[in-house]
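Every protein chain but one is kept in place in this view of the complex.
Coming up: chain A.
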Amino acid sequence: MLSSFLQYEFLRNALYTGLLIGFIGPLLGTFVVVRRLSLIADALSHVTLSGIAFGLMLDKKFGVGISPFYAGMSFSVIGSVFIEQLRRVYKAYQELAIPIILSGGVGLSVIFISMADGFNTDLFNYLFGSVTAVSRQDLWTILIVAILVTSLIALFYKELFMLSFDEEHAVVSGIHARRIHFLFIVLTALVIAASIRIVGVLLVSALMTLPVAASIRIARGFKQAILLSIVFGEVSVISGLIFGYYFEIPPGGTIVLTSILILLVTILVKQVIQRTRTKRVKA
């Protein structure tokens, strides 16, 4: 099955992109999940959508050729800065920043989409992901994002880890919590925008959270949790792409369903292991 994937250039692009986002999504997703910020991924993906819609609208109305992909990425990063500002304003209700930004993103999207005279296949591809729409240039962009994200996370791993575990302790130890957090949120925005080509706006947060949800059930330690999340992420993306292609379904759907399957299996396996252990203790 994989051989035909390597035959056509567009499928190769999709496969390589898939491998990249299957890596960076769960990598950053592990930090997102343990900090209980899963919903930020949803907020940012909708902001990205408004950027994409803005790009499509400019193209259609004014013939300005900005790639919707880049427009989405810029909106996502700007959105992440806004979230941070709002979280500072609503210190005691930090989670409020998420619905504010999410609804703002949807609102803008609706306006831009209708200005661009409604839906078209391009938009459909951005919403649900696509196997065929990934260009070589998209692949390069995503490769650069992946290298940037991975090296920054490697460089600031110990600070990010500390900040995720116990913010107060990080501050007391003299870590620049605000700057590190800011870096983290901007990286999240980039990863979300990069993943949208394959998984789509509506399901991008799933790629960042479902593999992590499975891995933290069974992982020992944070590094192992990251590693397992990436393994689960890659398995979901690759099998999702292949099924998506053969059954002509947008890959967003198949990738997410594979992730859920993996999640269910880990929960089941863990329960079986625990049950046999307690039985052994009783016996």
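Note that in this section contacts are C-beta pairs under 8 Å (C-beta built on N, C-alpha and C of every residue); 3 or more make two chains touch, one makes a residue touch a chain; residues count from 1.
Everything that follows uses one rule, which is that contacts and distances are computed from a predicted model.
Candidate names were "3-isopropylmalate dehydratase large subunit", "Lactate utilization protein", "Cupredoxin domain-containing protein" or "Zinc ABC transporter ATP-binding protein", and the UniProt protein name of the unshown chain is "Zinc ABC transporter ATP-binding protein". When the missing chain is restored to the complex, the residue among A:24, A:219 or A:241 that touches it is A:219.
Summary of contacts with the chain left out: across A:19, A:34, A:115 or A:143, the touching residue is A:34.
Which of A:42, A:138, A:159 or A:234 touches the hidden chain is settled by the complete complex: it is A:159.
Where chain A meets the missing chain, the touching residues are 34, 36, 155-156, 158-159, 161-162, 164-166, 168-175, 215-216, 219-225.
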